[in-house]
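A single protein chain has been omitted from the complex, and every remaining protein chain is retained in its original position.
Showing chain A:
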Amino acid sequence: MPKKTLKQLQVNKEWCKGCGICVAFCPRDVLSIKDGKVNIEDIDSCIECGQCELRCPDYAIYLGGKNK
């Protein structure tokens, strides 16, 4: 599987509480809050920096498979 797929941004909406921290600190404005949950607005701009995963208090957003 190509690396891109392994690191792709994933969202677990069931765990998201809509605090907006990931949206505020995303350097490329990839994310938004929609109906009280995080929403991937523009996946093509994502640079896979992981700032959202680092600061998500609810483990609801992450780069899939990055840690192993």
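The definition used in the following text is that a contact is a pair of C-beta atoms (placed from the backbone, for glycine too) under 8 Å apart; a residue touches a chain by one contact, two chains touch by 3 or more; residues count from 1.
Just so we're on the same page, contacts and distances are computed from a predicted model.
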item: Chain left out of the displayed complex - its UniProt protein name, from "2-oxoacid:ferredoxin oxidoreductase subunit beta", "Amidohydrolase family protein", "L-cystine transport system permease protein" or "Response regulator receiver domain-containing protein"; value: "2-oxoacid:ferredoxin oxidoreductase subunit beta"
item: Residues belonging to chain A that touch the chain removed from view; value: 10, 12, 14-15, 17-21, 23-25, 53-60, 62-68
